[in-house]
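Missing here is one protein chain; the remaining ones are kept as they sit in the complex.
We call the chains A and B, going by the order they appear; numbering starts again at 1 in every chain.
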Amino acid sequence: MNTSNLAEALNLGFEKKAVTHQQKTSLTLDKVNIRYGTFLAVKDISLAIYERQVTAFIGPSGCGKSTVLRSINRMNDMIRGASIVGSVLFNGYDLYAKDVDPVLVRRKIGMVFQKPNPFPKSIYENIAWGARINGFKGDYDELVETSLRSAALWEEVKDKLKQNALRLSGGQQQRLCIARTIAVQPEVILMDEPASALDPIATGKIEELIQELKASYTIIIVTHNMGQASRVSDHTAFFMVDEQRTGYLQEYAPTEQLFLNPRHKKTEEYISGKFG
Amino acid sequence: MQTQSLFGTETDINTLMGKRKRIGLLWKVAFLFSTTLAILFLILLLLTVIDSSFGYVALRNEVEPSSLIAGKKSVKDFSRAELERVAATNLSSGILRRVEYEKPLEQRTGNDLVALLEQYVIKPKVLKTWGLWDSLTHTKAIDEYSRSEEGSYLTFKSWINAEFFLADQSADPLHAGIRTAFLGSLWIILITFLFAFPIGVGSAIYLQEYAQDNRLNRILQLNIFNLSAVPSIIYGLLGLAVFVRAMQSFTSGSMFSSLTDATANGRTILSGGLTLGLLVLPVIIINTQEALKAVPASLRMSSYGVGATKWQTIWHQVLPASGERILTGTILALSRALGETAPLVVIGASTFISVDPTGIFSKFTTLPIQIYQWSARPQGAYRNLAGAAIIALLILLMLMNSTAIYTRDKLAKKKRLES
Partner (left out) sequence: MHEQTAHPFGKRKRIHERVIETTLFLSAMLSILITVGIAFILIRESYLFFSDPDVRLLDFLTGKKWQPMIGLFGFLPLLNATLTTSIIAMALGIPIGLFVAIYLSEYASDRSRGILKPILEVLAGIPTIVYGYFALTFMTPLLRSIFGETTVEIYNTASAGLVMGILVLPMIATMAEDAISAVPKELRLASYALGGTKIETTFRVVIPAAMSGLSATFLLALSRAIGETMIVALAAGAGPKLTANPFEAAETITGYIVRISGGDVSYNSIDYNSIFALGLVLFLITFTLNLTSRKISSLFHQEYD
């Protein structure tokens, strides 16, 4: 199968990616198994996430991609009955070690959710609050402006910073949520289907933003939109689910390679839309 | 070919349908009637209270004004000089001394002197009272009564007036008022709030935000529900045994001051407030829990996402989001406590006090208890007083409930307009 023909046939939007610098590992998952109660949600997940790259998690619904994502910033702790075996290392440190404070983890590894959920406060306060409770001692005005600029939202809201954030459009709210996450200066940003609740134009803006953000942050994005994964990510992890409804990692490769030259049949089938 | 359906002929079906429709109509009438009855009950209740609060009173004076100043039938007709003169000569020495001590006669206003004379010299006695309805429809019978009773005269009285609110409890129904009771109620509600609000909201936060879904906590929930349905008089018994008796040194204030045990008495505002606090505590807990439940999980998630701790999330995000609902529910719970009678009677509200409460260790009476005491007395005039007091209570409750609803609406509006 001719590579470029497949790309055309699948209508994937590839850009010639620049040769990346030497890839340093930011996060390592090693044989991660997560249970909800007795139900095994995902088994033996092992992969390395590279610093300042965008990694996409794709796969059919129910395959556990969000579960794995949540385990990285210890949001699974919030779910009753969730338990994890295996290790999640961030810059070499085991995030699930006994003396680890999950609150601090979540500052370093931020999260943007599927449905935009800004705080019911002003735009300014949305960004300032996270910083404040983490003990930020600098100039708040500057922080707010920087964060909003990084999220490509400054121009649109600079005159109405005191306005209630809920009055923004969906796309703007989501960018606000990104700005809010950036404000606490994380190293990693996790995104759980960040554009699935948005219209195509807003989605495009988010995708552009991700490309800009990757210069400063490691990004992991869960998406069910393969076009998005191919447009936006440097590496893609394809998750599958077995007969017991347990998720596992089927294939993990640089994005171009996974989409144009998938090694597993299931990967190819999923990409070409045979199932979803 | 004729198919005889098992459902009968068409005529049969139509007849049956007609009957079914008629039955339906009858029941609908029954339902409407019941609804009308419910509305009627409310109207009757309010009318009864209003009826008692206004009406003719047949009075007889102990000393006729005309015997003091010839030709003048009412004290109000006396001139200023006459008022002073009559007061000086006719007030008994003990009373005159006390009155002069409070404020000398020359310095008193005309109205003041009129009131003095009325109360201590003229001393009108209530012979009979009538409700508003009777006053408007049975004027003939009322007139006849007045004529038959020697020396009596009629006056139309509105039992609810300014004096009513300012006067204290008094043996004389014409001069009795609810000031003491009203203040007692306010003091007690204050204590109730200070006690029940922090503990109630705190418990609810724990149950809703911290507690795991295990056996202990389910029992706790059930327990709170049961407590909210316990008859209020049981809380009175609890308060009597614990606050009034067992904790007497605390609730009477004797542990803080030099009151001896002989005079110390646990039947104080503090005991009353704590007892009612226990009563409304389950209600506040349940209401607060509902308010917290209504806050979407996504708000908490996004808060944790930026690295907030649990308490930071609760204090800065969850409570502001649920605050107005919590407040409204609390005000409504307090207004319920305001109307409670049985527990405070059991605790031991004072049957007769004319001294305003000065602090939490004072003896007390409350507005509902005042109503109870007046209602229980056989003399007609007390019924009228009770009616007037009920109007006062209902107005107070209406104010409280309106405040609750108004606050809720105003805060909701403020949120929407946050720009």
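Points worth noting:
What we mean here is this: a residue touches a chain if its C-beta (ideal position, glycine included) is under 8 Å from a C-beta of that chain, and two chains touch if they have at least 3 such contacts.
Bear in mind that the values here come from a model prediction, so they are computed numbers and not experimental data.
Of B:I69, B:A211 or B:I353, it is B:A211 that touches the chain left out of the display. Per the touch definition above, the residue from B:G8, B:G151 or B:P231 contacting the chain not shown is B:P231. Contact with the omitted chain, checked across B:L190, B:L299, B:V345 or B:L411, is made by B:V345. The residue from A:A48, A:M78 or A:L104 that touches the chain not shown here is A:L104.
Think of the hidden chain as still there; on chain B it touches residues 20-21, 23-24, 27-28, 30-35, 37-39, 41-42, 44-45, 48-49, 52, 198-200, 202-203, 205-207, 210-211, 220, 222-227, 229-234, 236-238, 240-242, 245, 278, 281-282, 285, 309-311, 335-336, 338-342, 345-346, 348, 351, 368, 371-372, 375-376, 383, 386-387, 390, 393-394, 397, 401. Contact between chain A and the unshown chain involves residues 89, 92-95, 97, 99-101, 103-105, 108.
Simple rule for what comes next: only the chains that are shown with their structure count from here on.
Mean C-alpha position of chain A lies 59 Å from that of chain B. Remark: chain A residues 73, 75, 78, 80, 103-104, 106-107, 110-113, 115, 117-120, 122, 129-130, 133-134, 160, 162-164, 167, 177, 180-181, 183-184 touch chain B in the complex. Residues 212-213, 298-309, 312, 316-317, 320-321, 415, 418-419 of chain B are the ones that touch chain A when the two sit in their complex.
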